[in-house]
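Missing here is one protein chain; the remaining ones are kept as they sit in the complex.
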Amino acid sequence: MIRRTRGFSVAMASLGAGVLLIGMGGCSSGGGSNTAGQNTNARGPITYVQGKDNNNVIRPLIDQWNASHPNEKVTFKEQSDQADQQHDDLVQHFQAKDPNYDVVDVDVVWTAEFAAKGWLQPLTGQFALDTSALLPTTVKTGTYNNTLYAAPQASDGGLLYYRKDLVPTPPKTWDEMMADCSIAKSHNMDCYAGQFAKYEGLTVNAAEAINTAGGEIVKSDGRTPNVDTPEANKGLSMLVDAYKNGNIPQQAITYQEEQGRQSFESGKLLFMRNWPYVYSLATTDGSSVVKDKFGIAPLPGLDASKPGASSLGGHNAAISQYSAHKATAFDFVKFLESADTQKTFATKASLAPVIASLYDDPTLIQTLPYLPTLKTSIINAVPRPVTPFYPAVTEAIETNAYAAIKGDKTVDQALKDMQAAIKAAGS
Amino acid sequence: MSVTSGVSADDQAEQQAQASPPERKQGSTLRKGEGRLGLYLVAPTIILLAVVIGYPVVKAIVMSFQKDPGLDKATGMFVSGGSAGFSNYTHWILQRCGTASCPPGTLGAEFWDSVGTTFFFTAATVIIEVLLGMWMALVMNRAFRGRALLRASVLVPWAIPTAITAKLWYFIFAYDGIANRVLHTHILWTGGEWASRFAIIIADVWKTTPFIALLILAGLQVIPADTYEAARVDGANSWQRFTMVTLPLVRPALMVAVLFRTLDALRIYDLPAILTGGGGGTGHSTTTLSILVVDQIRGGFNSAAALSTLTFLLIFLVAFIFVKFLGAHVVQTQQRQQKGTI
Partner (left out) sequence: MASTTAVGNRGGLAPAPDRPVIRRRSRFTFASVRSYAGIVLIVIFCLLPFYWMVVTAFRNVGYTFDTTPWPTHVTLDNFKTAFSTSLGNHFGRALINSAIIGICTTILAVLAGCFAAYAIARLNFRGKYLVLGVVLGASMFPGVALLTPLFQLFTNIHWIGSYQALIIPDISFALPLTVYTLTAFFAEMPWELEEAAVVDGCTPGQAFRKVILPLAAPGLFTTAILAFISSWNEFLLASELSNDKTQPVTVAIAQFTGSQPHQEPYTAVMAAGTIVTVPLVIMVLLLQRRIVAGLTAGGVKG
């Protein structure tokens, strides 16, 4: 017996010890130091980095740019379409100070992290961008520490999908919607669902409820948590109460975007909060029984005077601090912001524009009928917290909102914990 | 009652184990140069393992004593963290976030819960799989016809990649999925605290039981038929034959299978990551240690390194306890085989 165990323990010890002899080098590289911007006037060929170009929209645009800029050609570097992979790929190239990543497309929730690492060229001084034509809320997603670091490129907002055959006028307020739930009951349907599974979608939905009720997640500095307030309480309580009384069906706690869409399309759901992508699928899907029976409206507000506050999705375009040709890079960013480019994005890839006036463009509305509604949604939107610790902040919101909705803790307790957890995230 | 066949089960196992390699003659001519050759032959393996396991382990330990970069409040820019002492470890073990204890909603607050979840999954899956696997092995051992079909179908769940298994069960356990439809239930398989855990256990049992059954079957097939005959002659009923003959004889095989399965279960990642994303119930009812490490990676490498080091220590502790106290003689079984050469 002794012998038996000895062989194993010796082995364990040796695995540890043997290992100690090997390679003690390579400590972790800490945060980036903020190198001063250089190459600000340099021009030349650049690279544009973006996730998967699913609808083949960016390549023709780049061809168009290259035709008119023979000496400042843009090369397209296509990343995967997985957000985490895009994020990690960018981090790697920034850490390596890669001069070949000139203009990068970043998810709105990464902007602050990259800015705080000193990887993004602030859009100030000679890089100051005219943002007057843009939707102001989208500009906020690119702003960290009162400095614009990334130019809004595509936006996204939440919409209320409703059954216009059953509810002729969509509810303007949350209370109206809850009152309409009797209609759902009489038709043996579920009333309302958003994205309440514990993932990023819940952060979006919980933040929308809190913002709609006049609360906020963080103060305007983007850092100090401020969710332990009566307004936030009111907002989160809307979801909690609706779940408790069954207006939000119990299975909605497992819903991401797709489950809600499936339920809505099969006629089992009266109201649904979802992104614009559902629109075309619900109109065309073979199994959709609501093809011509649904309408869209802005998210319901606290009172009829103001619609609900959507959270914002979308992407921003930023210039790498390490770019060798920043002047060209800036021109290219402006090209991405231009009305023509934005129009192409909208028509060919269904990307929501960041230029306000495009939402009133009749030809665009013809292809994307939800645009006017989406405009209301985005105008009234509140960006998710622009913080360098976004993964920890979203975890704090998700976990506590989830516990509150499920009734595992009171709304008061959930918001206290959320407040503390967001604070701990940034310490 | 006693089995009076003249050979006790333990003796028999002993003889079995010794029987396979015949005694080597002492002072064999092969001895010359054996030592050096042996070292040359194992060198590539040791070097490879040092590179793929040794280096990362040391690196993780070094990293775990560094602070993750923090924000300079004035500039809003990241500054590197410097030495951390044991703060990355206390962050997890004592659930300390800065000077306060970690509030719910931070990963630090989930450490002990995920330890509990991991051990719960391990205990539940291993127990169910061993019991069910034992039954399957007994059936397979008795089967006269259809063995090929049996063996082939039993290998199917084992052969499907776990990630795909997880997607398959995710689909089966969807609210509108086939599971709820067949059972006429409205269970939130990925949302409820226990439902989500059971969903993972069910998927894991489906995937792994056949493998355990095969390991036990191999142990069963080594038992000579006359041992049973002898017990039967002595008037042992089938339950007695099972507990007094079968069980002691398959025990060595069983213990090794249980050890490996346990260590495998402690590493569980693919199923909960895809099936529930670690969520369900309290929001992290199915977050295992491996999932927690992956969640932490983008929130700070060094803290994640401390967590993965803790995970690795925990698993080795379990392995050690198994070998020391429960008699899973992994090395010994090998040694026995080598008896001729020692």
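Letters A and B name the chains as they come in the text, with residue numbers starting at 1 for each one.
Note that in this section a contact is a pair of C-beta atoms (placed from the backbone, for glycine too) under 8 Å apart; a residue touches a chain by one contact, two chains touch by 3 or more.
None of these values were measured; they are calculated from a predicted model.
**Q** Need the list of shown chains touched by the one chain that isn't shown.
**A** A, B
**Q** One chain isn't shown here. Among B:T75, B:T185, B:Q221 or B:T243, which residue touches it?
**A** Residue touching the absent chain, from the options given: B:Q221.
**Q** Hey, which of B:R96, B:R267 or B:K324 is the one touching the hidden chain?
**A** Of these options, the touching residue for the absent chain is B:R267.
**Q** List every residue of subunit B that touches the chain not included in the displayed model.
**A** For subunit B, the residues touching the absent chain are 20-22, 24-25, 28-42, 44-46, 48-49, 51-53, 55-57, 59-60, 63, 135-136, 139-157, 159-164, 166-169, 171-172, 174, 176-178, 181-182, 206, 210-211, 214-215, 217-219, 221-222, 225-226, 229, 233, 252-253, 256-257, 260, 263, 266-267, 269-270, 273-274, 289-290, 293-294, 297, 301, 304-305, 308-309, 311-312, 315-316, 319, 330-331, 333-335, 337-338, 340-342.
**Q** By the contact definition given up top, give the residues of subunit A that touch the hidden chain.
**A** Given the touch definition above, subunit A has residues 7-8, 10-12, 14-15, 18, 26, 28-29, 52, 54, 79-82, 85, 88-89, 91-92, 95-96, 256-258, 261-262, 266, 275, 277, 280-281, 285-288 touching the missing chain.
One rule holds in what follows: only the chains that are shown with their structure count from here on.
**Q** Can you check the complex and tell me which residues of subunit B touch subunit A?
**A** Its residues touching subunit A are 46, 50-51, 53-55, 57-59, 62-63, 66, 69-71, 75-82, 97-98, 100, 102-109, 174-176, 186, 188-191, 277, 279-284, 295, 298-299, 301-302, 316, 319-320, 323-324, 329-332, 335.
**Q** Contact residues on subunit A for subunit B in the complex?
**A** Answer in residue numbers: 3-5, 7-9, 11-12, 15-16, 18-20, 22-24, 26-32, 34, 84, 87-88, 115-118, 144-145, 197-199, 250-251, 253-254, 259, 262-263, 266, 388-389, 391-392, 395-400, 402-403, 406, 408-409, 417-418, 420-427.
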